[in-house]
Structure formats: structure tokens, C-alpha cells
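Have a look at the structure below before the remarks.
Only a single protein chain was left out; the remaining protein chains are all shown in position.
Here is chain A:
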Amino acid sequence: MEKILDVKNLQVSFDTYAGEVKAVRGVSFHLNKGETLAIVGESGSGKSVTSKSLMKLIPNPPGRITSGEILFDGKNLVTLTEKQMQNIRGSDISMIFQDPMTSLNPTMTIGKQIMESIIKHQKLPKKKAKEKTIELLEMVGIPNAVMRISNYPHQFSGGMRQRVVIAMAISCNPQILIADEPTTALDVTIQSQILELLKNLQKKMETSIIFITHDLGVVANIADRVAVMYAGKIIEIGTVNEIFYNPQHPYTWGLLGAMPNVIYRGEELITIPGTPPDLLNPPKGDAFAARNKYAMEIDFRIEPPMFKVSDTHYAATWLLHEKAPKVILPEDLKKQGQSLPNEKSRERLLKKTDKKEKLLEIKNLKQYFPIGKKQSVKAVDGLSFDIYKGETFGLVGESGCGKSTTGRTISRIYNATDGEILYNNESIFGRKPGSELQKLNQKIQMIFQDPYSSLNPRLTVADIIAEGMDIHELYTNKKERMERVYELLETVGLNREHANRYPHEFSGGQRQRIGIARALAVNPEFIIADEPISALDVSIQAQVVNLLKRLQKEKGLTYLFIAHDLSMVKYISDRIGVMYKGRIVELAESDELYQNPLHPYTKSLLSAIPIPDPNTERTRRRIKFDDKLSRNGEEEPVLREVKKGHWVACTEQEYRKFKNKDSEVI
């Protein structure tokens, strides 16, 4: 196979006030013509920095390539001048960025932005460039390209914008396309479309792709080879099958185990304890040793070299040394893609919900937001469901479906336009004496999505956690207050020493723990968790989810878990409601929903989740959902119970069909 890019011992550092941060510490890999190499790793692993260094896009200062070679087309890119690099960028190597909302210039039409690089590199006259741009837009699947070319980025949806970015990147037929988390900011159904598009383009243009991501499901879908990065190094590299079915490095095991699998559902996710090392002072020996339960003494002293597993598969762990004890793959990993939950657990669950009393009843809830004259956005439009005591109710849907609004309306951040919410059989709306409102506030708590913006940066952790207790007067003296804060910190897995620090001193996962401690501080019964893990890394996500599960068991909490990550929702929830355009279209126990989805929207949503299993991914078919097609006739679909505990929004006719099908199965 023809090597198109060869990276040798690349090292990148950033100069900060605290000292030199070695973000990339000797990375070597090559890229073959026409293949897709995925670089996987958590935030801070150096994967983005590596990819940006390939195009020398690291801001300098503070960043600089300290040593190494990037061989491309007979040239060493490291030694090229900025001027020479400008001729390579966009023409031979181009890049797609993570967030299509910010990677396009808002004050320039998309046509101009695409034409720019065509005019620069291919020296085409304006008219020709415009024709080519229209061609490109059609190629990436933007309908009505002739008109759309003069639109501005804000007139496109997120998925469409990413198509524009892709059109821009492929405009000069680059040999290498670097995609830096191109689907992370998108909804799953859009994500699967974009991945599909990239694959098709690659086939057509024979481009080599470097695909950077943290999502192993996406990797299984798109990659030919995979490089796993940790603390600025590649610790394992191999073909996609080798990495998924024969992983050698304990960190890879951890990553694979921390991803909840839609098919397999275990009791607890495998977590990687601790956090990635500080690259200001990289640890001696294997950087992963401190978090590795299989670590041997040598791991703390000498860095492991790359051991050869096969011609294509290398891993940097001392476990592969001939003198190392044989460690077998963790049991749980083997179960991947095999076992399905049995009927027993389903029955158990049904019984559980049968006995339980309703904690929260939502009846025909409507939440409209006025926008100008007599118009309003119907964020939530006739929503009804119940939440039982002690369960976890998962609310899923794509961005804009109204799931977050629902959470906020329940916590009375918004005043509902119409409808009723009963908490313990009492309405939460209407005029109430202050004391009653306060009690309600105490019982219903929220955990927010972004652990960076949801904690006041000017308050100490102790004050953040104790604020609710102050308001509700839950302690008698200062000492008791601090005792309670310490206790909470320990409950969520932090130390009491953390109480006097400020939020910026903590990592994302730790901050989310603080957010959880804050919610717990007032002894709530019901917690609304609004995308509590979507801002966190996979291994940290698993830690937080396990913590939430443990707390539920210990304190008998009820959760409303709002998320767009369906695999995680499935893992944590007892029952799931699928939201679409402000309504629930399907509601069932989580296993039932995943095995027997009835509504076409649910089906398309489920088919779009990438599963971290290359073999499954290769054979899967995506189901497309078209709102107009699924509507037959004028009849409004109504939520009906098709099977015990399984509700679907359907018409009378569909209802009979579902019923019949169901009885056949039984």
C-alpha cells in the first residue's frame, strides 16, 4: 500500500506561564492512500493538537513543534515556511472542524467562503469558481444549490453547515482530509448522514482521511485503522478489527468498556479510575500506569516501547513483554455484542413499576415562547407522561425537540403555557404560599449540562454546595454546615480538602460531581438531570453515571434523565420517552423500546446510533424518517398503549396493526 503521509516522532509543546506543556510527546504513524485512520482519545490526549500540527495550524506562540518529521509528498512539512504551507493548506491537505456553528464566517455568504480556496489554489476565474462551487454544494447534498450559494451560514441548519464545511474542504481535491470531531456537535441522525457522505466522497475522490473522534461507535463505522492516543502518545494502533476484537492495551480496554452498548446492558459500566495526567510534568514510565489496575513496577519506571502484535497492530504496554504475567481481557468486554437482556429482567421491571406510585404526572403540558407578533415557538406541545417513585425516566430526542424545556418547566424555571404537572398529586402551578413553594424547590433539584458554566466561579465549592442549605435553613450552626458539605463531597467521590477551592481548579468530571453534590445538599426526592454527561469524556461519563446509579440506590431518588445520547440513556433508564417536536411519540421500558421500536421516528433514531462494534456497523442499515411520509391522512396521531407499558403515538388504523402484530408474536 502506498504511504501518503509519514509522521515520525512528532513532538509539540505549548509554552504557558506555568512552564512547558508537552501536548504531543513523540507520535509516529503513517497514512495509506485512500484509507481512513481514526485517532481516538479523550480530551487532552493530544489528538487535536496532532492533527492541527500536520497542517502547522498550531497557534504560535504559545505552541511549537519541538521535533519530529511530517513527510508528505517528498517534503518535510515541519521545515516549510508559512508561505509554503499556505500553498499546501486547503489544496493538498484540508480540514473539517468540530462545530459547524462557529467554523463558518457569519458575515460572508457560503458561496464566497467556498470560492475563496478555489480561486486561491486552482487560479480559476470567478465565474468558473462559482460553477464549481455549485457543483460541490450539489455533491455534498445541499438542495437548491444555485440559490443557496448566496445565503449566509445562519440560514442553514447545523447538519447543512457541516456539509458546507465539507464542500469547502474537498473543493481542491485534497489528498488528505483531516476531520477533527466533525460529528460531535450534531444529532445522531445528522451524524449518520454526514458519515455516509464522507464515506461516499472518499470512494469517489480516493481521499485519505484522518478522523479524530472520541466516539468509538463512530470509529467502528468509518475507520479502516485506529490509533488510540493517551497523554500525548499513541499507545495502540491497528486495524479496526484488531483494536475492537483484540485490544492489547489496558487503556483501550477501559475505553471500550466505558462505552455503554445499546445491545448489551451490564450492571455497572467499567470505569477508568482517576483522571489523565498533567502534561506539564508528564509522569515517568507509562503515563497510564497510575490508572492501570494491571500496572507492574516497571510501568512506573520505564516507558514501554511499541510491541508488535501483528504486522499492522502495535501496542505500548509492558503486558506484551514475554516476561509479563498473562492478563486476559476483562470478562465484560467479551460480552459485547452478544448477550441480550432476558425476559425475566423485563418482567421484574414491569412488576417494579406496577407497584410503584406516581411521583410526577404531566398532563398535556404546553410551553410556548412568543416570538414577535402573534407567533410563538411551540417548544413543548401537548406532552403527557408519568414518572414513578424510584425510577429513572429517560427523555430522549434530538436538539430542538423540547426535552430541555420540559425539564425546566417541571422545575418551574418557566411558567407553563398550558397543562398540568402534579407532584405527589398536587399541582406545582398556581398561587401558593411561599413556604410551600420553597418545599417544592427543595424536593425537585436540577443537574445541568455544562459543568463549566453552571458553577459560579467566584464562590468556593463549599459555598456552592451549601447555598441551597442556607436558603432552606437545613442546619443549625456553622459547624454542622461544614460537616454536611464534607459528607456530600465524600458521597460524590471528592475529598473534604476540596471544600475551600474554586471551581476552576477542577476538571470537568469533578465539576459535575460538585453539581451533583449541590443538588443532593437539600435532600431532594426528584432530580432532573439535563444532559449531565454530554460535556464529559467517555471514561469520566462512566464514572458520573455509576455515581448517579449508586446514589439512586442509596437515597431512593427518582431521576428524569434528559439526553440525546441514546446508548447512555438506555443504560441508565428504566423507562424511556422519545420526544419529537414537543411531544412524546413513543414510551416504553428501555429494553422493550430498543428491541421492539414501533414509531418510525424511534426506529430511525435507533438505527442512527453508531455501535462500537465494526462487524455490526458494516451490516447495519440506517432507517430514514420523513415526517411527511409517515403521516397518512388527516388523523392526528394519539398516544395509545399498544402493549403493557408500551405507548406509541399512532392513528386508529396503525394502532390496530400494532396490536395484531403484537398478538402474533405472543
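The rule we apply is simple: a residue touches a chain if its C-beta (ideal position, glycine included) is under 8 Å from a C-beta of that chain, and two chains touch if they have at least 3 such contacts; residues count from 1.
By definition in this document, contacts and distances are computed from a predicted model.
**Q** Considering the UniProt annotation of the chain absent from this complex, which name among "Dipeptide transport system permease protein DppB", "Aspartate carbamoyltransferase", "Fumarate reductase iron-sulfur subunit" or "histidine kinase" applies?
**A** Its UniProt record gives the name "Dipeptide transport system permease protein DppB".
**Q** Using the touch definition up top, pick the residue from A:Phe14, A:Phe72 or A:Phe97 that touches the left-out chain.
**A** A:Phe97
**Q** Quick one: say which of A:His121, A:Arg163 or A:Lys570 touches the chain that got left out.
**A** A:His121
**Q** Give the residue, chosen from A:Val40, A:Met55, A:Met229 or A:Ala315, that touches the chain omitted from the document.
**A** Residue touching the chain left out of view: A:Met55.
**Q** For the chain left off this view, which of A:Lys378, A:Lys432, A:Arg501 or A:Lys624 is in contact with it?
**A** A:Lys378
**Q** Touching the absent chain in the whole complex: find that residue among A:Pro106, A:Pro125 or A:Pro325.
**A** Residue touching the chain left out of view: A:Pro106.
**Q** Take the complete complex as the reference. Which residues in chain A touch the chain that isn't displayed?
**A** 55, 57, 83, 85-91, 94-95, 97, 99, 102-108, 116-117, 120-121, 144, 147-148, 150-152, 154-155, 165, 168-169, 371-373, 378, 381, 581, 627
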